[in-house]
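For this depiction, one protein chain was excluded, whereas all remaining protein chains were kept in their positions.
== chain A ==
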Amino acid sequence: MQTPIYYPKAEFIETDTGNKVSRRATISGPQNIILGGKTIISNGAIIRGDLKRAGPGHAVVISLGRYCLVGEGCVMRPPYKTYRGTFNYYPMKIGDFVHIGANTVVEAATVGNHVEIGKNCVIGKFTIIKDCAKIADNTIIPPNTVIPALTLFSGSPGHFIEDLPESTQEVVEARTKSYYTRFQAVER
């Protein structure tokens, strides 16, 4: 029943834990990025792991959980601010089963589990998205917004639209898992 989504095998690098990272994605500072496993980074995505907190050594800048999808042309950039006179980047944490649609810019501080973010969205700096929330396509979330669990946000600026059904968690989990299994390599 599940229609597979095929991709040429050479286009993606598959890691031991099942992450699939496109060769056409721009991954800066990979040593500062954690992928949870079975996460897909699509073509043209930009992940800025190089924008880390000032100071020596490694620091986790962006962490993504399991079964995530970073859509085509997405930009994942850690949030920054000047606090007490010093400019700094702050880490970004993204939970499990999170799908981010194509051409979306994410500068959130935290994104919970089972979150769906649509296409062409802008998620402002230091946004906190709680579990099972959903951001509709073309939504602009201004900086410092908090999005409560099980709510749908849409519009510009993004507003609360409705409560999501109680079974959202199961639905999103099944969908993200099936997306991963459908995403298959073909030899050419």
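Going forward, contacts are C-beta pairs under 8 Å (C-beta built on N, C-alpha and C of every residue); 3 or more make two chains touch, one makes a residue touch a chain; residues count from 1.
Heads up, the rule we're going with is that contacts and distances are computed from a predicted model.
Asks: What does the UniProt entry say the missing chain is called, choosing from "tRNA-splicing endonuclease subunit Sen2", "Rab proteins geranylgeranyltransferase component A", "Dynactin subunit 4" or "COP9 signalosome complex subunit 3"?
Replies: Spelling it out: the chain absent from the display is recorded in UniProt as "Dynactin subunit 4".
Asks: If the hidden chain were put back, which residues of chain A would touch it?
Replies: 1-8, 11, 22, 42-43, 72, 81-84, 114, 124, 126, 130-132, 140, 142-146, 148-151, 157, 159-160, 163, 165-171, 177, 181-182, 184, 186
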